[in-house]
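The complex is shown incomplete by one protein chain, all other protein chains being positioned as in the whole.
Right after this comes subunit A.
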Amino acid sequence: MVGKERLENVNPQVFTKASQRVESSTDWDDEVYDPFDAREVFDLVRNIRDPEHPLTLEELNVVEECQCDVNDAENSVMLHFTPTIPHCSMASLIGLSIRLKLLQTLPTRFKVDVRISPGTHASEHAINKQLNDKERVAAALENPHLLEVINKCLNPRGQK
């Protein structure tokens, strides 16, 4: 009973994980340039953990490979994520985690957009605005408590 008070969505649907990326023949050829693609960006964010469940965003279907749009030549990355329920209060926290992870792991030349998939959350516009406002993101990441929660989601060592 206590569990239900703490968690908003105690029993979400669990999805199977994608298999490892299939290596191509040129992967180990130092002469060939590998462009950034959707799968690579998906691989960066798929193992972020959900703030309230011992599950990854991939297992909860919050992020999907088909929702990542990458254009290497134009230096742009657009990522849509889907909260598990329309009223999920964790949506902005999840968005912030994704944003921070991409900030840390993508080269600076990329312009990154993180958005909620259209029509999947009640306060979609507000959160989108918040996530793509550089100053508000920077201010949020200065808050040590918030950063602690986000780092717990990002920490690969904490994963089961």
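The working rule: contacts are C-beta pairs under 8 Å (C-beta built on N, C-alpha and C of every residue); 3 or more make two chains touch, one makes a residue touch a chain; residues count from 1.
By definition in this document, contacts and distances are computed from a predicted model.
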Any idea which of "Exosome complex component RRP40", "Coiled-coil domain-containing protein 22 homolog", "MMS19 nucleotide excision repair protein" or "GCS light chain" UniProt assigns to the chain that's been left out?
-> "MMS19 nucleotide excision repair protein"
From A:43, A:65 or A:124, residue that would touch the chain that is not displayed | A:43
Subunit A residues touching the chain left out here are 1-3, 6-7, 10-16, 27-28, 30, 32-34, 40, 43-44, 53-55, 101, 104-109, 144-145, 147-152, 154-158, 160
